[in-house]
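Not every chain is included here, but those present sit where they belong.
Chain nomenclature is as follows: A, B, C and D, assigned in order of appearance, with residue numbering initiated at 1 for each chain independently.
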Amino acid sequence: MQKLTAADVRVPMDVPADSRETYVSNYLKATRETGRLMLFACDQKVEHMNKDFYGEGIDIADCEPEHLFEIGKNGVIGVLAGQRGLVAQYAADYPELNYLVKMNSKTNLVKTSQEDPYSPQLTDLEAVLQLRENGVNVVGLGYTIYLGSEYEATMMAEAGQLIAQAHECGLLVVLWIYPRGKAVTAEKEPDLIAGAAGVALCLGADFVKVNPPKPEDGSAPAEALAIAAKAAGRTGLVCAGGGTVDAKTFLTQLHDQIHIGGACGNATGRNIHQRSLDEAVRLTKAISAITLADQSVEEALAVFNGEKDFSYSDI
Amino acid sequence: MQKLTAADVRVPMDVPADSRETYVSNYLKATRETGRLMLFACDQKVEHMNKDFYGEGIDIADCEPEHLFEIGKNGVIGVLAGQRGLVAQYAADYPELNYLVKMNSKTNLVKTSQEDPYSPQLTDLEAVLQLRENGVNVVGLGYTIYLGSEYEATMMAEAGQLIAQAHECGLLVVLWIYPRGKAVTAEKEPDLIAGAAGVALCLGADFVKVNPPKPEDGSAPAEALAIAAKAAGRTGLVCAGGGTVDAKTFLTQLHDQIHIGGACGNATGRNIHQRSLDEAVRLTKAISAITLADQSVEEALAVFNGEKDFSYSDI
Amino acid sequence: MQKLTAADVRVPMDVPADSRETYVSNYLKATRETGRLMLFACDQKVEHMNKDFYGEGIDIADCEPEHLFEIGKNGVIGVLAGQRGLVAQYAADYPELNYLVKMNSKTNLVKTSQEDPYSPQLTDLEAVLQLRENGVNVVGLGYTIYLGSEYEATMMAEAGQLIAQAHECGLLVVLWIYPRGKAVTAEKEPDLIAGAAGVALCLGADFVKVNPPKPEDGSAPAEALAIAAKAAGRTGLVCAGGGTVDAKTFLTQLHDQIHIGGACGNATGRNIHQRSLDEAVRLTKAISAITLADQSVEEALAVFNGEKDFSYSDI
Amino acid sequence: MQKLTAADVRVPMDVPADSRETYVSNYLKATRETGRLMLFACDQKVEHMNKDFYGEGIDIADCEPEHLFEIGKNGVIGVLAGQRGLVAQYAADYPELNYLVKMNSKTNLVKTSQEDPYSPQLTDLEAVLQLRENGVNVVGLGYTIYLGSEYEATMMAEAGQLIAQAHECGLLVVLWIYPRGKAVTAEKEPDLIAGAAGVALCLGADFVKVNPPKPEDGSAPAEALAIAAKAAGRTGLVCAGGGTVDAKTFLTQLHDQIHIGGACGNATGRNIHQRSLDEAVRLTKAISAITLADQSVEEALAVFNGEKDFSYSDI
């Protein structure tokens, strides 16, 4: 892929003149100068609590949180997304990573049948800027909105305000948008996913993470995704990785999402960190081969299988 | 129509001396020096999500958000109304448009039967002023109030405060007021629409967008509208365009709203953007011919049909 | 009546030294140097929406909001009470009026049976001070509390804070207090009205507007009112005018309220503005003849009937 | 009783160095240099509305709020506790009184069966400091917490923050703590009262007003009170006076509360102000004879009966 230069980066108009250089730099760092995002999602210790990190089918290495940072350090990723506190506790030892601070999080203990989901903002932007001032390489923010929840309004308001403030400071913003709540009967319905993508644009996000649409009429998910990617306009759309599947299935889906669905990256967590360090590292490289270097599924599989390497210099 | 000059603009007393010039300039820009408002409503990607932009009967061009800005650029409009983020992502490439930042928005996923509507404010005024400082041509704000909702109080309070602050900075304010909620059985009842218009005045809005009243006794909607326009006092009343109908019907209604109903403009979204770029552009011109140049329905239809042109110089 | 001088005005201790002169001036202006308040209530376009301004039994002139200001200009009143936005839109053309900014308002769409009443504060005090700085003759604030509502706490807190802040800036405060909510079975019970008056005092209001008590035992309302007026202590008590009745009944009640009930004024809306401009103007004069000049019911009726005039010089 | 000097006053560590002198002065003033508190509770015009001030068995003088201040002026008390607004309206004429500003209040219209009690904070501390700056002799604050209410959290948070801020400014704080709400079946259960006392300590209050415990096993209330007084630690415990009873019963209870129950004062309202000015004044003197001068019940009764006098010089 042709590398982007600073001149290629489209800067939103809510970034003031004196933050444009920072924004451009963060955009190039997060996308490894490709305009594509390889987001390593490390926020599930709150979202899914310990069941994603310990138990049957999960490598024992995942039990310790440092596993996440070791994968980030040894693999090839765009950004590591985690809560402010998690980043604060480890970043001193992993200074080279690009961090995306996940601003809100909830556990999965209260089910939607009991109460519609709301994910609270855990700190204000000041706390994130403090991290950056202290030397942590924070390139952006993340925030989750549950559209269709009875608390949609609060999350829309928090996200809207955060995006304006983050852009003012030159930080990127990735929205996680999941339709969820008593009012939502089919969370992955293509129209709904496309609608979610449009909402992200209207809020001014740089990227939006959605679940891959699941057409009920049997049509191809990647084609439904293409509609959503268009609806997102200038907001880049990436898909959530979902639960752990075999590498070939995962990489094929990813390739389709990008080349048929118009996605401009991926956001993957469990599929990576539930593996041993070595395997997880190889998977980040395989994913990045597709996302950041336009390699084929076969090439990526060879990377995953250790038959060839992939490093930042291959982007 | 005789063009207004700065001296003709009535400036509300909440605009301080050092913002009067800005207010007058914004008023003249937004109304194209006519005192009438042609508002192109581009906030539905949140309000109606993707169903207004993709599907049967909608031109495929509408699928991409840039369509909205292309219509604005090539057509004849007063202001383009959209959420802060949407404006921030495109305004650099469409600097000549007058922007009205829609401050609040909600999706239509949670129905009134589940919960009364509340549309959250997505950012504070600071974020809008930042856009303006960064060079975006923001002339005003928009805010939606659902009167009769159990959340009426929150929206009244947010709108009231925003209007005071916006006027302090020389920005115009357009309120969208829709009676809606479990307590409202007939949303378009003439008395209710007139009441909504009066509420907008009491809050100090410059314009109010209401649905055209629907008299149950079979009397003419435009006559019922005349009562509402009077109730609005010095707040200019404009009608929502509603779902897509054929151009003749639409233009005839608009002409009646202005010349019988006392409306001072229109606020139209779907009727415009669900068409191809060329057709949409012609419709904005036809609408503006009526709204901004007092042309007849026939003249406007000729513009829509491409038989004659209409441009800013015809106002 | 003997006119008050600045030295006669009792200034509450929450008015700081550098605002005392402003407070005294506002008090003398609002009461026309009598200590009595003739409040022309123009806040019903939100409270009662358009049904108070258009329909059977209402003069067609009332349909246009400017009617209110014309009455104020041509009649004899103490203050015109209206929402901030309403005042902002007309005050430039009616600079001589004393304005009381009604800080909160709600529509009557949601009934108490659905939800207990809460009337939201529409702007903060800053917005009112801005009006004053811009040259509007604002002499005070108004705020409505529904005692016994499940939202009583919010209104008590907003009112309490507003009064402290308003006095700090030399502005008067009038509270509207109406017992209302599922817990209130007899809104006009004498004990309850007296209690409401006492609450206004404890919050530090200068005047309190209550509904006239309605004794169930057939005793005279004005005598019950006398208890309430005592309970109000140093807070002046005035009665709401209620729905439109014939002038003689209205003026007799008012005279009793003041001379038997200890009221120190009146607060009247519908009874005035639902009439033609000429009749409305004459009624304000008749009311003021009683309230501000201690004239008899007969003299006031003569004023109402146009048999004699009453002007500010007669106070 | 031996009089306290400044050196005897234990100053909490949240009082900064530059407010210590003020705190000590306020403590000595409020306790009349005894360490004991005689609090005249004048906040019931909101709490109980007018039924405590007018009606059968209540002297007609109590109908006018100035009665409270006349009692304070002519009797012997430690502090007069009332809402900010009440104090602001009368303090200019009663400058010699020590005022305790009651920060929150609710009416009794909504019953606990309908909704658990919440008493809203009526102004922030700034408004109280403004009173002090304007020359009102404010020595401290009061705040009511209903423990066991579903709104306990809000009241705990408001009280906690107020105490920290008040101490920072050298003001005393008295908490009124009443267990009340659907979860509370026996509001005066000894364990609960003792728990309430401990809560006051943990919040850092200087004094706590509780209801006298009512043991179900027939044991003496004053002995149960002794446990509560110990649980209060360095927070002085005083008992609410309750409804009006005959003077001898009242004074005997008070003597027991102090000498058996370890109370360090009293907080009395209705028992005082529902009497004629003369009788009320004599009762404040009798109460103060016990509370502030360790006189016997017999001596206090003689004071009440007018057989001997008691004045500030007898403390």
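The definition used in the following text is that a residue touches a chain if its C-beta (ideal position, glycine included) is under 8 Å from a C-beta of that chain, and two chains touch if they have at least 3 such contacts.
Keep in mind that this is a model prediction, so the values were computed, not measured.
Note on stoichiometry: the full complex in this file contains 5 copies of its one protein sequence, with 4 placed in the shown coordinates.
As a convention for this text, only the chains that are shown with their structure count from here on.
At the interface between chain C and chain D, under half of the residue numbers appear on both sides, which makes the contact a different-residue one.
Computed centre separation for the pair chain B/chain D is 58 angstrom, with centres defined by C-alpha atoms.
Once the centre of each chain is set as its mean CA position, chain C and chain D turn out to be 36 Å apart. Looking at chain C, one finds that none of its residues touch two or more other chains.
For chain D in complex with chain C, the residues that touch the partner chain are 43, 45-46, 49-51, 53-55, 63-66, 82-92, 105-107, 109-111, 114-115, 118-124, 126-127, 130-131, 133-136. Across the interface of their complex, chain B is touched by residues 10-17, 147-150, 152-154, 156-157, 160-161, 163-165, 167-168, 179, 181-184, 191-192, 194-199, 201-205, 227-228, 230-231, 233-235 of chain A.
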